[in-house]
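Only one structure is covered here, and it is reproduced in the block below.
Every protein chain but one is kept in place in this view of the complex.
A and B label the chains in the order they appear, each numbered from 1.
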Amino acid sequence: MFELLGISPQVLFGQLLLGLINGSFYALLSLGLAVIFGLLNIINFSHGAQYMMGAFVAWMLLTYTGINYWWALALVPIIVGAFGVGIERLMISKLYHLDHLYGLLLTFGLALIIQGVFRNEYGVSGLPYSIPAELSGGQNLGFMFLPNYRAWVIFASAIVCFCTWFAIERTRLGAYLRAATENPTLVGAFGINVPRMITLTYGFGVALAAFAGVLAAPIYSVNPNMGADLIIVVFAVVVIGGMGSILGAILTGFGLGIVEGLTRVFYPEASAVVIFVIMAIVLLFKPAGLFGRAAS
Amino acid sequence: MKLRTLALASLAALLMAGSAMAQTSVKIGVLNDRSGIYADLSGEGSVIAARMAVEDFDAAAKGINVEIVSADHQNKPDIASNIARQWYDQDGVDAIFDVPTSSAALAVAEISRDKNKIFMDSGAGSADLTGKSCSPNTVHWTYDTWALAHGTGSALVKEGFKKWFFLTADYAFGQALEKDTSAVVVENGGEVVGAVRHPFPGTDFSSYLLQAQASGADVIGLANAGGDTVNAIKQAAEFGITQAGQKLAALLIFITDVHALGLETAQGLVLTESFYWDMNDQTRAWSKRFAEQNGGNMPTMVHAGVYASVLHYLKAVEATGGKDTTAVMAKMKEMPTDDPLFGKGEIRADGRHIHDMYLFQVKSPEESKGPWDYYKLLATIPAKDAFRPLADGGCDLVK
Partner (left out) sequence: MSLETPAQSQAEALPVGTPRLHLIIFAVLLVLLLIAPFVLYPVFLMKVLCFALFASALNLLLGFGGLLSFGHAAFFGSASYITAYAAKDWGLSPELAILLGTAAAAVLGLGIGALAIRRQGIYFAMVTLAFAQMVFFFAVKAPFTGGEDGIQAVPRGHLFGFIDLSSDLTLYFVVLVIAFGGLLGIYRIIHSPFGQVLKAIRDNEPRLISLGYKVQRYKLAVFVMSATLAGLAGATKALVFQLASLTDVYWTMSGEVVLMTLLGGMGTVFGPLVGAAALVTMENYFAGLGAWVTVLQGVIFVASVLLFREGIVGVIARLTKKSL
């Protein structure tokens, strides 16, 4: 077998696949941010906290009511999404007439509150959440051992990303949504309840974060800080992708996951910064981002 | 003239009576993490342990009035040094206990030296506290990185697990842990086949674990802490690393982490600690009392260390009849230590408390007979071998 820079193809393929798994989380989270940004024009800083809530609510359902992983996968996004709807109605909706930066500050404050409350309640050691029995074990792919659960993560996130893209870009509802992004007043004049659409969109974006949280619960430690550092990486992903398109958010998410995976093989020490370095380069040559429309 | 003599005599009598009753007031501060990643292994539990020490010592009956204050340093050295300064300067605190997180502990050690107060650490791991950063005002009670590295490293190599691969958190603490353990492994005839440095803090360890797996090592040493260790263990279970025959050795892990992981995931893990609740009748009795006050959670070795160090401090205060820092420190080092949790021991010139350490293996769910029944004892590391030899630490106090 040939070797590339002293790395055997086995290891290389393995790492590519792992990168894709991480990319699944980046894609889901940046997609949620992109959907929210598209219509509300705010950066949802509490996205990481809502992702964490997703994992926690899944844990609570299992621990207090015995509801298993599969039901959690369906229920948690609805529960946390409803929470998001409440937040939007009570707080965020009061800010639409102001500069977008206030939305960022508000959601930053919310993130602090949510994380703080969970820390007080559950400590930070992390809580156990097992991989569902149906997905335990794994496949030997020859070049690596792929746990079934990881394969499921890629599959599930790809499906959800595709459905979201399809709904927004290819359906009538999505058309209203895109139209409302461009000109809310006009769309409102056609008899469409724009404020409600905005509320539901925020709820949907939050639900995506919560869905990612449930996916993450069995493999990452369920703890109150799990979203705090991740969200900053996702911000960088979003800057690189640009906010212009839904597809852009998805592709950049997966792509950067792979790039990060490769860095882990060739130069592991840099894997934490590689995304930020790419961001700096993209800013230099294409300030609007890879898929972004001209400066917003 | 006569009147004055009388007055002097009665004054002297008053003073004598005073010292006989020995009304000493001491104020001790428990400074630790009450909200962050070490809140469960130190936090409020350490305050409970300190309070139990005061009760068990029966301080009030011995004329020592003890007040306990506590604060959260959030694992940040700046906040820790700020609180320590304020406690010493303004609030009249005489001694600070616990202080997990090496950076915070080193900061508090500096302040304690400056202000000439006593610092008895239980929660932090840095062996520098009694090494190159040692101070006449510091006692380091429970464990340190050297002890953990040597306990786990030498015991495993002697059992025949010779080839090691390290998964190291890429910062000072992780590197020190890796360096110390590598040295022991090689010294005992083992071999280090590779190491990978992961960013700190990390969430996804799968790619490093695969590299570890590919290396063909017998043991994967986790030179990291807290959430990183927990995540790495969780993912190692997922990738079937332990089932495939490789051993996981967590170089710094506490029973609360094992509790969080669950036995299903943590089983088979090898680790070194200085205290486990289920060792003998004394530890069981004490731990049961502790758990009753701590929401049913068993004590960690850090809690035990706080209890034992407060107890020893109070004994020294009683013996010297006052709280003068220099006198109390001298007394603490001169007097052998003896408590129900660590047994007999001593405090060395460099401030290191010496006691046995234990190598444990985490039980499988089948072996465990109930909640908190987590460890089985693999080996006892006798006190004389458990800690870094006095001469090797580079401490100025040892000359």
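Here, contacts are C-beta pairs under 8 Å (C-beta built on N, C-alpha and C of every residue); 3 or more make two chains touch, one makes a residue touch a chain.
Remember, predicted model here, so these are calculated numbers, not experimental data.
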Would you list the chains present here that the left-out chain is in contact with?
A, B
Full-complex touch with the removed chain, picking from B:S35, B:S215 or B:S368, is B:S35
Using the touch definition from the top, which of B:L41, B:A71 or B:I354 touches the missing chain?
B:A71
Touching the hidden chain in the complete assembly: which of A:I78, A:L141, A:L186 or A:I232 does that?
A:I232
Looking at B:Q86, B:S215, B:T325 or B:S368, which makes contact with the chain not pictured?
B:Q86
Write the list of chain B residues that the hidden chain touches.
34-35, 39, 70-72, 74, 76-79, 81-83, 85-86, 89-90, 101-103, 106-107, 110, 126, 133, 170-173, 175, 199-200
Extract the touching residues of chain A with respect to the undisplayed chain.
37, 42-43, 91, 94-95, 97-102, 104-106, 108-117, 119-120, 232, 235-236, 238-239, 269, 272-273, 276-277, 279-280, 283-284, 287, 295-296
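Quick note on the criterion: only the chains that are shown with their structure count from here on.
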Would you mind pulling out the distance in Å between where the CA atoms of chain A average out and where those of chain B do?
39
Under the stated contact criterion, what part of chain A meets chain B in this complex?
10-11, 14-15, 18-19, 21-22, 116, 119-120, 123-128, 130-131, 137-138, 144-145, 147, 149-150, 218-221, 223, 225-226, 229-230, 261, 264-265, 268-269, 271-272
Touching residues (chain side chain B, partner chain A) in the complex:
35-37, 39-41, 170, 196-199, 201-204, 206-208, 210-211, 213-214, 227, 230-231, 234-235, 238-240, 256-257, 259-262, 264-265
